[in-house]
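In this view, the complex is presented without one of its protein chains, the others remaining in place.
Just so it is clear, A and B label the chains in written order, and each chain counts residues from 1 on its own.
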């Protein structure tokens, strides 16, 4: 039974509704343009069909089919033809450019968009977000089971945006599957509409240590002195950069991979902070800073303005609590003692440490000698040159040869 | 003059002889200086009392000014009532008094050495000297026996420089290198003093050298002279070196400039104490001070009798005559002193008080003209200041109602 071309192609390209649900959509093939690959009649035995690939013959004696010779060129062309055609055709799938990124530009991993700086969000209602920097914290492919289509997949992107001076916002943007950039752009837009303000102590760290939790993610945040840096979960580093926190220590316990819960918890804790002034008002006491660089001299930072100052008699037991414990709910992160590596007490390791023992002062000696201008650079050449010059000075007698205990004579070197 | 030979076994730093002229009294200054025992004078109760009275305790800007530490630590915040704050400040003042303990003023050690043995058979055993240091456990830095064997065979005690060098070699302490740092010589000393780091140099010298090291005595006197010349008294007020400095000035009859400084600040009591100190240090002085004399009388008497200093004590005269205190200029100079610790000023914003919350010098600064401040007393939690502000299209969202949302979030 002969079937037409389109009918035959339909067997390859079409899928029934139930087949779609069973996931057969992926196995379908596109219709291929066969004419490009195969010319009817081209073979080593060049067959000419009148009316098909050769002009019509109306003369009776030659017949409708004739066989001709293929030239050598044509044979060669036909052999590599398919490959040539495929090369000329451009690939349908748009490939993301896999150029290497500078280490400063990279995100969390390689060329992926997650963690890279994504510029400013688009302006909303005439408000531009010039100073704002966005980061995408997570991109995932989520599924939802519906009654009409069955399993529906969506790309979801958690995006955080902030201006580095206390204003920030985060949101989850969604888009159809494989439209990662659309999801991120949606997220950027939503985040720029959900901005909150966080007061920062000295513009660089949080006011108090806090504890916050969301689902199974527990966050213990502690303020740190200037110049400490961000010692926390990598996603939290990006969030802190967006907000403008420069020195903090955060310990995340529980689920460290649920980034949405992590962001929720951290932001909740941040928003529940109080500035020193607000704390002073609430408590009715002076907030006093004792800095180690000033030998812990008390210096008043904030005093209550609208409320009265409490005296020793009106002080409650709760007020005497250490301020560091105020916002922590009495919880502390688990601190495991630093475990020695397994080989610390083995014989080979102790032996190696003993062999290194004679050289324990080499580094400090090197620093002392460089500081005393022995050599400009600590290279073997420079040190050898210094030794040469010293040798010169001693052989000519400018400098006395340092004799002493153990160095009793000067013996001429034997010329071999 | 009788010179007692110090024994090796009891090498204590108590000098038993009376010098011909003390190293602390410059020959140019005064005439009757032959038999002053500087150390005994320094230790006298009234001299010490006068010196401690003169050294004011400036906690914030001097004694506990921000210094560089060796490890980073975060500041501690605490809630305190007024009483507790006062109690803590008292405790800090006690600490400060201990930090202001004067560096001992001692005569420099004799550079002389004592020859212990002359072994000519050992001549030319080596081309360099051998130094032997006794490192028994219970010998202190001052007590240690250090002897030198010369190449010609003589065994002698070490001079102060060698002795201290051996101490620094065998008993290393942080920031105490074996050789004296170049900071203690010109031109680096001059650069440091130009940057008003007198206290740092003197502190380091006190840590590095012993108080009776001739090098330390020379260095401290050099720095004191330079301070006096350049009128930069604010660099060592309220430090541990102010006592020795004032004592040195009083010994050399060199107090007019310091008097002038105190007069400029309006501190009459300090001026009077200084004059009393001079009298206590130099009892053979022309001025007589009765017990019950008031401060002003003492100062006026001093000025009357020492007319030759008139050009140096102009500020004092101005203060006494008109009561004018040159405070702004001093504050300017003091601010230069405060630029320490990595060049960072202690830039703390002014504390918000009810006085400045609405003004230019408060938290709003220039914006105080545009926005009015309404101080709202709220129940318990949340913000106590409601600031009326133009809404700029930014969501207020969680910020206002955050305390109420606290529980909701935690329930997740």
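Following the convention adopted for this analysis, a residue touches a chain if its C-beta (ideal position, glycine included) is under 8 Å from a C-beta of that chain, and two chains touch if they have at least 3 such contacts.
By definition in this document, contacts and distances are computed from a predicted model.
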{"item": "Complex member absent from the view - protein name from UniProt, among \"GPI transamidase component PIG-T-like\", \"peptide chain release factor N(5)-glutamine methyltransferase\", \"thioredoxin-disulfide reductase (NADPH)\" or \"28S ribosomal protein S18b, mitochondrial\"", "value": "\"28S ribosomal protein S18b, mitochondrial\""}
{"item": "Among the chains presented, those that the missing one touches", "value": "A, B"}
{"item": "Per the touch definition above, residue among A:186, A:208, A:222 or A:293 touching the missing chain", "value": "A:293"}
{"item": "Among B:206, B:223, B:236 or B:271, the residue in touch with the chain that has been omitted", "value": "B:206"}
{"item": "Which residue of A:305, A:366 or A:401 touches the chain not shown here", "value": "A:366"}
{"item": "Residues of subunit B (touch criterion as defined above) contacting the omitted chain", "value": "13-14, 39-40, 42-43, 66-72, 76, 78, 88, 91-92, 95, 98-99, 101, 103-104, 106, 140, 142, 173-175, 177, 181-183, 188-189, 191-192, 197, 200-201, 203-204, 206-207, 211-212, 340-343"}
{"item": "Residues of subunit A (touch criterion as defined above) contacting the omitted chain", "value": "103-104, 106, 225-227, 229, 290, 292-293, 295-296, 317-318, 320-322, 325, 363, 366-368, 370-371, 377-382"}
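Keep in mind that, in the parts below, only the chains that are shown with their structure count from here on.
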{"item": "Distance between the centres, which are taken as Cα means, of subunit B and subunit A, whole angstrom", "value": "52"}
{"item": "Subunit A contact footprint on subunit B (complex, rising order)", "value": "59-60, 64-69, 72-85, 88-89, 92, 95, 126-128, 130, 341, 348, 351-354, 357, 375-377, 380-385, 392-395, 397-399, 402-403, 405-406, 409-410, 412"}
{"item": "Partner subunit B, residues of subunit A touching it in the complex", "value": "124-125, 127, 167, 193-197, 208, 212-215, 223-225, 227-228, 261, 264, 268, 271-272, 276-279, 281-283, 285-303, 305-307, 309-312, 315, 319, 322-324, 400-405"}
